[in-house]
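Every protein chain except one is present and positioned as in the full complex.
Per-chain numbering from 1; labels A, B and C assigned in written order.
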Amino acid sequence: MAGNTFGKIFQITTWGESHGTAVGAVVDGCPPGLPLTPADIQADLDRRRPGGGPASTPRKEPDQVEILSGTFEGLTTGTPISLVIFNRDAHSKSYDHLKDIYRPGHGDITYQQKYGRRDHRGGGRASARETAARVAAGAVAGCLLTTAGVRVQAYTVELGGVAAQQRNLAEISQNALFCPDNQAAAAMVARIDEVRRNHDTLGGVVEIRVSGCPAGLGEPVFDKLDAELARAMMSIGAVKGVEIGAGFAAARLTGSENNDPITPEGFTGNNSGGILAGISNGDEIIIRVAVKPIPSIAREQQTINRQGQPVTIKVGGRHDISAIPRIIPVCEAMARLVLADHLLRQRTLGPDPKLKRAPTP
Amino acid sequence: MAGNTFGKIFQITTWGESHGTAVGAVVDGCPPGLPLTPADIQADLDRRRPGGGPASTPRKEPDQVEILSGTFEGLTTGTPISLVIFNRDAHSKSYDHLKDIYRPGHGDITYQQKYGRRDHRGGGRASARETAARVAAGAVAGCLLTTAGVRVQAYTVELGGVAAQQRNLAEISQNALFCPDNQAAAAMVARIDEVRRNHDTLGGVVEIRVSGCPAGLGEPVFDKLDAELARAMMSIGAVKGVEIGAGFAAARLTGSENNDPITPEGFTGNNSGGILAGISNGDEIIIRVAVKPIPSIAREQQTINRQGQPVTIKVGGRHDISAIPRIIPVCEAMARLVLADHLLRQRTLGPDPKLKRAPTP
Amino acid sequence: MAGNTFGKIFQITTWGESHGTAVGAVVDGCPPGLPLTPADIQADLDRRRPGGGPASTPRKEPDQVEILSGTFEGLTTGTPISLVIFNRDAHSKSYDHLKDIYRPGHGDITYQQKYGRRDHRGGGRASARETAARVAAGAVAGCLLTTAGVRVQAYTVELGGVAAQQRNLAEISQNALFCPDNQAAAAMVARIDEVRRNHDTLGGVVEIRVSGCPAGLGEPVFDKLDAELARAMMSIGAVKGVEIGAGFAAARLTGSENNDPITPEGFTGNNSGGILAGISNGDEIIIRVAVKPIPSIAREQQTINRQGQPVTIKVGGRHDISAIPRIIPVCEAMARLVLADHLLRQRTLGPDPKLKRAPTP
Partner (left out) sequence: MAGNTFGKIFQITTWGESHGTAVGAVVDGCPPGLPLTPADIQADLDRRRPGGGPASTPRKEPDQVEILSGTFEGLTTGTPISLVIFNRDAHSKSYDHLKDIYRPGHGDITYQQKYGRRDHRGGGRASARETAARVAAGAVAGCLLTTAGVRVQAYTVELGGVAAQQRNLAEISQNALFCPDNQAAAAMVARIDEVRRNHDTLGGVVEIRVSGCPAGLGEPVFDKLDAELARAMMSIGAVKGVEIGAGFAAARLTGSENNDPITPEGFTGNNSGGILAGISNGDEIIIRVAVKPIPSIAREQQTINRQGQPVTIKVGGRHDISAIPRIIPVCEAMARLVLADHLLRQRTLGPDPKLKRAPTP
């Protein structure tokens, strides 16, 4: 109810502040018998970790995950899995001058408006550091999905106005921005360098692709698969837009152009993005999210302090130029959490093998 | 869990099929003492009702709402409010030829995949008729929001590729497409007529604007206000994309361009769309949704039947050319449901007047 | 959240007041393909219906259930099932004199305290009439349980201080009080007649027995099967106590007396009531509930009115002498709702057939 729990069956609750003792997640509803060790989680955390890549902050966090409960002899037991990542490189003092000032584009002012108080250090709960817990929990979801043959992959398709011209998935691992177009990736890096010199920041677009997803996932009418994916993506701090399949472009097509014809071999197009009436149709699921530029810029900005007086602010600190590519494992984690949850939901809400069944296609 | 309930405190559960006996909603969690009569709901239903406007179906449904419980002497009592709308003009037989055929772009195939059976008449539960229950429940939410000074208004900003060039809210009520640009509206009508002759259909973009929303609504980190709005909008059948504030355009701005400066008088821009870190900031909330073209087209399309054999289909029936403008009250209803829920959530999750408070801005 | 929804997967939402238009329930999460017609529900409603038996009110309600959605061609579709029972014999005027007076032992005063207003007619939402909706929904749960071989039966084991001396289940249908001891039942009827002449009312104890329940149902640590059954039973208006298996008697046993030994053929005792550590063990589940005497008595009682002034009250109206036996189908319904929900929960939370399994006993 207070917003820190996600999912209905495969359910996670996250906690922790940027400069508190630790961040973590409790995963409840994971089926028993799933092989799970810290190493299964660490790989994803390492991709999200600060300290590497052309757009990244110099804050160094090992982001070492510990599993405090829910596994026994290397397998899940069906009881809640408690994951914790202790904060190591937290320089709280460097935020002292921001104690009473609201950084533009950040949640400083809205946390104060909502709660009447806030942990100002590094953004507190509103910090992107909170997503470490999501990534850890999402990795557990990923282990479950792997047993069902479902694969989630996110990659950069636009950054600072530079758009990928192709979707060559083989190239994703060949450049630092996880872009399926090496040439575009090079132009993106150039754009980042330019903007960094300018003390400014950049946004972009990430695409998430789900392959191997069985048909039938998603619960009409409010927990449709696309609705849940949209919520999941929009719950990531920097995301300001979500589209499925053709998305906003579909608004400009006619019905005859947009409909995906059906053949005995499957759909001959995928404007639907793999989801019809909120239910997966067995095709690839395609999601795109708009990522806003990071609001922390090393330039003078106009704002107010807690007393409501006008002040100017220049946010130094240790900040990324763009949430891309560190946001990529976060997008994957959120998609995995949605899919794992709906996979388990369909096991119990789908046709009961004991009950009378119509012949299926 | 099965997807027919929306909201956590102001909570609705909808039910009903297109060609069943009725559609309806149970509203639970509405505070006691709210004035509520069927007339308060009927006005919104009349705007959603089929049978009028340039893009609409000729199916005639009075869509008369009845309140079966939860009010006494014209006021809510705090107990669940049961709303029902009986179906009158249901011609089930006209769907007999579709019993075993999957219409492209519809949920026919995915309902069969998910449930192993389906009520094929008029799309069953996947029909847009289901949204009548949302609109009825949303009207109750609207009554509650009115008491708090919150106003939700949706309107057409694009249809069939024709975009509104202005946001003159006064013009919304002056044209049949509820467009804040009368001139664009005329071009949209022309586009509809052209496409209708072509036996095709159109999509577009609807913008939703919330004014008077208090700061502090939204529950980080997963029930952020923008996340919940995105889910709400994406749960509407025809919607394929959602953006908040600058949305996808924000991905192409720099941080210095995208940040909204703060002054003692308020924000001097609204790229954030009134939401920072998932919490309303007191500014207008701006949402845009991409509406796909209606998939029912009176043209031959390639598909399969339940036996998996290739067939062609031409969907006659009584269908709209575009989900716009009938989708407008549905978008409003979903926004209202989210806001009413979060208004009540903030009452209990916000600062406790009994507890020690920091001075607020 | 507002308390009118029960269950997590097999989920019901009830609505309606005693003297409103109707009472009803929406059942969400029932699997597709279950045979379901009004007749499957009506039999249980008829047992709960007022107007028969030695302890009953003369109010005549046909309690005819209608299914407004969720079935197609006699089978459930997986979409929500809307059940409605219209009120027919509501004499609201006979409650006019109670408009401003709080009947002792009733919710009149607490509804006023909680909501600041109330529908006083026949107790409004607090009326036992509300349980008609539970019984209807519970009958749907019963249909599902039947397909899984689970059977729920409740019966009277004590009334007005007269206790059954045996559990001869064959005798349950042989007396008007559904007591497994015909001789005790006769004494109970005599006690009812005596008390009726005295313008007083009686309570008793109902036992609920579940046979055929598979092992493994119940979700530790808070949604244990016994915890959920306790909540379900205690949510029935007249119930003031719940015990499982040996219950309060277990508090007086030693461990060696209370433990049920395990043999290859099963447990050799059932003090646990079929539940260990909150999980069903495959044995019969045994629950007992304490039913308080009906508070509406045709005697002068001391109370206050809404202005807080002392008044005396004599409740005439059309009232039962005891909630037993009409409460029996309500107890069965609540047990069925819990079991159906946990049956579906175990389908998704139990061991995944795809995952590595330990050999089971």
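Please note the rule applied: contacts are C-beta pairs under 8 Å (C-beta built on N, C-alpha and C of every residue); 3 or more make two chains touch, one makes a residue touch a chain.
All values derive from a computational prediction rather than experimental measurement.
Although one chain is not drawn, the whole complex shows that of C:98, C:297 or C:339 it is C:297 that touches it. From the set A:49, A:125 or A:191, the residue in touch with the chain omitted from the display is A:125, counting the whole complex.
Where chain C meets the missing chain, the touching residues are 1-6, 8-9, 14, 102, 104-107, 109-117, 125-126, 130, 158, 160-161, 195, 198, 200-205, 215-224, 226-235, 237, 240-264, 268, 271-273, 275-282, 290-297, 299, 301-304, 306-310, 345-346, 349-351, 357-361. Listed by residue number, the positions of chain B touching the unshown chain are 1, 9, 29, 31-35, 75, 78-79, 147-148, 220, 344-345, 347-352, 354-358.
Residues of chain A that touch the chain left out of view are 1-5, 8-9, 11, 13-17, 20-24, 26, 28-29, 32-33, 66, 68-70, 72, 75, 77-82, 84, 114-119, 124-125.
Keep in mind that, in the parts below, only the chains that are shown with their structure count from here on.
Chain A and chain C, compared by their mean Cα positions, are separated by 45 Å.
Chain centres here are Cα means. That of chain A falls 25 Å from that of chain B.
Centre-to-centre separation of chain B and chain C, using mean CA positions: 38 Å.
Within chain B, the positions touching two or more other chains are listed as 1-5, 8-9, 14, 114-117, 125.
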